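Here the complex is missing a single protein chain, while all its other protein chains stay put.
A and B are the chain letters, set down in written order, and residue numbers restart from 1 in every chain.
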Amino acid sequence: MKRIEERKKKLTPKHVIFLILEAIVILLLLIAYIFPMFYMISTSLKTMREVNVSPPTLWPEVLQWKNYAEAWQKMNFFHYFKNSVFISVMTIVGQLFVCVPCAYALAKKQFVGRKFFHTLVLFDLIVPSQIIFLSIYLIESKINWINTYQGLIVPFIYSAFSIFFLIQTFKTLPDDVLDAAKLDKCSEIQIIGSIILPMAKPTIITTVMFTFVYKWNDYFWTSILTTDDAVRTLPLAIQNLMPVGNAANEWHTIMAGNLMLFAPMFLLYLLANKSIKQMFVYGGIK
Amino acid sequence: MKQDHPGVFHRLRQLFMKFVNPILRCPYVLIAPAVLLAITFSIIPTLMSIRNSFYKVDYVFHVDTFVGLNNYKTIFHDPTFLLVFKNTLIFTGVTVIFAIPLAVLVAIFLNKNTAIHNFTQSVVFTPHIISWVSIAALWMFLMDPQFGILNAVLTALGFDPLDWMLSEKTSLLSIIIVSIWKSLGYNVLIVTSGLQNIPQDIYESAKLDRSNWFRTFFKITVPMLSPTFVFLVTTTIIGTFSTYDLIKLMTQGGPRNSSNLLVYWIYETGYLQFNVGKAMAGGVILLLFIGTVSVANFTLMNKRAHYQ
Partner (left out) sequence: MKKFLAMILVLCLVLAGCSGTEEEAPESEISESSSEAEAPAETEQVEIVFWNVFADDSDTGVFLADAATKFMADNPDIKVTIVGQGGYDDIVERLEAAAASKSLPTMAIIEETFLGRFYPLTVDLSQYLDPAVVENYQDGLMVSCYYDGVLRAVPFNRSMPNLYVNKTLFDNAGITEIPDTWDEVYTTAEALTDPEKGVYGFGVCWDTDAWIYESILYSFGGEIVSEDNKTILLNQDSTAADILTKFQDEADAGVFFNPYIYQDNVWSTIGSAFLDGKVAMFLGSNGVYSMYKGWMADAGYEMEIYPHPGFENGIATGAGNIVMFADATEEQRAAAAKFIEYLATDDVAGAYTVLTGYLPTTETCVNQADLAAFIEANPDYVNAISQMQYAHRRPLTSAWKSIYTALTDEIAYCMTYTDTDAAASITTVSEQAQVLLNDATALAAG
């Protein structure tokens, strides 16, 4: 008991400095991350004139809620939202049908050429998409998949990343349960559906969310593989707000559109805060 | 599973088990879709890219001739490519040197389980799950030399306003700032998880040894975090070398290519200047860099997985 008190007394001066530093760091972080958001909101509620003043003001005089209506309409928000939802979900569904069986086979089954196929399938982890984008663009041009849903979905229902994590998790699942199921004359579909998936639920959820965030926010591939608005997703919707030809930058509308753009992801984040963070950690170290 | 289902359903199931199931049981069938897609959208494009780097390709003039190492010679003598490569190296170097220690610092300060600490950590992490489009739009606005808030703050504090994306001196800096801002949350998260993986008894024995804060930090925390550091360094390098969205959205290579990075250069050269062979030569260089770092990352990750 005495020792602990002694220690407490000894630590106080350093402790105080540490606490002050901590407070400063936290304050700076909050400013650096909350202020831009706040400023985005305040800009989205200003008029065109208020935005183009120098020095800029912090808060609009009158809240211009109509900017959101304007942005919604100009951005054609619903159209892109629809496409984003469809493409993200179909990619996830596709991955469940393509990546899960593949990972299952590579993790649990013995067959000739397993190592070879393992490497082949995970080769994509090493290849940065930024190199092959031109070639994929040319391939899709030749088969006329530019500006189509399948063009944006099919290449991504194969994901080396997803397969990798699924394999890691599937490997840890006990074999005896699977053997028992086979003896019980379960179909392969039942094995995958009723045994493997439930046991690997955290990984599945992680993979699904990862794919969802990636696909939802994807600007790169959507801009490369589409040339018109038919199947474009939300990230490209902002382009509709950017000035065309002689028009000026309408920051108030752009910020309103911007907020609407990441609102879905933000909501998801609020609801599933812990799982999302965990998913990135899981994807990271382990 | 072994219940008796009446009539038709039972027959269908029997047929399924007899004919379809063996097909599904075959591992080659299970991996087939993934393998086919991998070949079509990963292997073939990579081979095409590598092949094209040795050719002169033009779809309008119908040219498809083998030129050997010509494209590589061209890019190594092209001042623009060399500038772009330099920019990419600087971008990577600065980001690694600043972003990672910053993340460690922040992680240490936020490593408590109070409401404020958790809230701050969540807030800092938010940009990571937001699309580059929103981030770019936001920062272009903040960095506007006349109407942006950053310059207003600088002048209020008595400093000279900067030209941010408009000047070739500060455009790369602007990109770096945005990039670090976005990735801090993710880096902090990784470091935090690394910190939390350090067993507490080591710290206990350090305290018993009357070790002061600095010694504890440098002799215990840092070494225990080394796998985390390695991971962060490789991920950051891969990330910075792959940067494209930010450039396309914010500066398009910046005034006089001052903020032009490798992937954007490949896009410009192949897509906008129609010089596919040259672009792919640059692409292969990128592939070598990222490939090496990725393989290193991958092997190390695998090792650790086995280790644990």
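The criterion applied here is as follows: a contact is a pair of C-beta atoms (placed from the backbone, for glycine too) under 8 Å apart; a residue touches a chain by one contact, two chains touch by 3 or more.
Computed from a predicted model, the values in this text were never measured in an experiment.
Engineer: Determine which of the presented chains are touched by the chain that is not presented, and list them.
Structural biologist: When the full complex is considered, the omitted chain touches A, B.
Engineer: Among the options B:P161, B:P227 or B:P255, which residue touches the chain absent from this view?
Structural biologist: B:P255
Engineer: Touching the absent chain in the whole complex: find that residue among A:F77, A:Y137 or A:Y269.
Structural biologist: Missing-chain contact among the listed residues: A:Y137.
Engineer: Pick from B:F217, B:F274 or B:F298: which residue touches the chain that isn't shown?
Structural biologist: Only one listed residue reaches the unshown chain, and that is B:F274.
Engineer: Kindly note down the residues of chain B that lie in touch with the hidden chain.
Structural biologist: 56, 58-63, 65, 79-80, 140, 143-146, 165-168, 255-257, 271-275
Engineer: What does the interface between chain A and the hidden chain look like in terms of residue numbers?
Structural biologist: 82-83, 85-86, 89-90, 93, 137-138, 141-142, 144, 146-149, 227-228, 230-231, 243-249
As a working rule, only the chains that are shown with their structure count from here on.
Engineer: If you average the CA atoms of chain A and of chain B, how many Å lie between those two points?
Structural biologist: Chain A and chain B have C-alpha centres separated by 13 Å.
Engineer: What does chain B use to touch chain A in their complex?
Structural biologist: 1-2, 16-17, 21, 24-25, 27-28, 30-31, 33-35, 37-46, 48-49, 52, 105-106, 109-110, 116-117, 120, 122-134, 137-139, 141-142, 146-149, 152, 155, 181, 186, 189-190, 193-194, 197, 207, 213, 227-228, 231, 235, 238, 241-242, 244-245, 248-249, 263, 266-267, 270-271, 276, 279-280, 283-284, 286-287, 290-291, 294-295, 298, 304-305, 308
Engineer: Within the complex, which stretch of chain A touches chain B?
Structural biologist: On the chain A side, the touching residues are 7, 14, 18, 21-22, 25-26, 29-30, 32-34, 36-37, 39-40, 43, 51-56, 97-99, 101-102, 104-106, 109, 111, 114, 117, 120-121, 123-139, 154-155, 157-158, 160, 163, 168, 184-190, 213, 216-220, 223, 234-236, 238, 251, 254-255, 258, 261-262, 265-266, 269, 273, 276-277, 280-281, 284-286.
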